[in-house]
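Report on one structure; see the data block that follows.
With one protein chain withheld, the remaining protein chains of the complex are depicted in position.
Our next item is chain A:
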Amino acid sequence: MAPHPLRGAAAVVGVADAAAPSGMLDGSVPQLEARMIREALDDAGLTLADVDGVSVNNGLGWAPSLELAERLGITPRWTDSTQTGGSSFEIHVQHAAAAIALGLAEVVVVVYASTPRSDFKAGTGGWGSRQAVGQNPQAEWERPHGLRMPMGAYALAASAHMHAYGTTSEQLAAIAVQTREWAAMNPRARLQERITVEDVLASPVEASPLHKLDCCLVTDGAGALVLTSAERARSLAKPPAFVLGAGTAHTHAMISQMPDLTETGGVVSGREAFRTAGLAPSDVDVVELYDSFTITVLLALEDLGFCAKGEGGAFVAEGPLGPGGALPTNTNGGGLAYTHPGQYGMFLLVEAVRQLRGEGGDRQVPGAEVALAHGSGGVLSALSTVILGTEATL
């Protein structure tokens, strides 16, 4: 069978991200976006003059990519403002790779910046997911009933998974424990102290069965990616991370409309990404999974095929996710311990690229050739999977 036309047509050639142990960053969202784009272009050996496509999703204005390009003073011939929450950037990469494959753009920047922690401290509100955003079905049919969001929605999914498969709080806690082992090796991580399963269970209940240490951080954070064609990628400064496959699926917006609380659209997005890449879960060397909550990771492991449906609890309890484990996962410390500015998907991609380049430092997974980044947006609503590989995988 001929390879999929998307496979290897484009590559990520520049990355940047910003996070700090304080959880706060200096600068406004537009300044941070510009800083990340500058650093990611420097990383690639390109300049703003090379950029002819932009992809951005922020809560600032009415048309994010128009406003970004105006601020940058450029005239893109390709544009994308797709907003699916935390998985937006995996979708941006999928769209950008397809556009580059068709010649609609040659150099695309994808950027994200958000400062919820600084905003809360300044009393100017947080990011969109915490605010009432006008009149919408959720305001009418869910919010009045007193479910804390977003953790309550994920708690309902955890409740259903526990009932269906006997998954335990200890097993969910094991995910947080293994993620923290990676964070302990990341000097930029917000939380760097190792924790135990007992620590997770002793932390306050936020929405049962989820404890505080099952939940992601609220920090400032920013990042950017630069993508270009495979041909041009080979002439640039760093080893390309080729886009081997990508897939997307969304199943609902409100948690009460989720078709099956124990299975996400990751079943579809993962299948599409692996099919495009011509690879299987056993080919993946390093895994970056959206970890808004520990249950998010457990569902992703099952839905992507790293273990069978219902066996995620027993799987993670064996300790495969941490340093030296069989399935190194969330090697930067994840949204649970590194940074989580509301839409974490950007940081999955940046870390995946760094691992493929061998730039992981203490956290480097030896010989990483294939990396998977799996975003989840909304309340397990929109899933998007990107598989990246080194030159050796083509």
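The criterion applied here is as follows: a residue touches a chain if its C-beta (ideal position, glycine included) is under 8 Å from a C-beta of that chain, and two chains touch if they have at least 3 such contacts; residues count from 1.
Everything below uses one rule, namely that contacts and distances are computed from a predicted model.
*Asks:* Going by UniProt, what is the name of the one chain that was not included in the view, given "Pyruvate dehydrogenase E1 component subunit alpha", "OB-fold domain-containing protein", "Lipid II isoglutaminyl synthase (glutamine-hydrolyzing) subunit GatD" or "Sugar ABC transporter permease"?
*Replies:* Spelling it out: the chain absent from the display is recorded in UniProt as "OB-fold domain-containing protein".
*Asks:* Among the options A:Ala10, A:Ile91 or A:Ala157, which residue touches the chain absent from this view?
*Replies:* A:Ala157
*Asks:* Of the residues A:Glu142, A:Glu181 or A:Glu351, which one touches the chain left out of the display?
*Replies:* A:Glu142
*Asks:* Looking at A:Ile255, A:Leu279 or A:Leu336, which residue reaches the missing chain?
*Replies:* A:Ile255
*Asks:* Which is it among A:Leu48, A:Met185, A:Val205 or A:Val268 that touches the chain not included here?
*Replies:* A:Val205
*Asks:* Which residue numbers on chain A touch the omitted chain?
*Replies:* Touch with the absent chain occurs at residues 135, 137, 139-149, 152, 155-157, 159-160, 163, 204-210, 254-257, 261.
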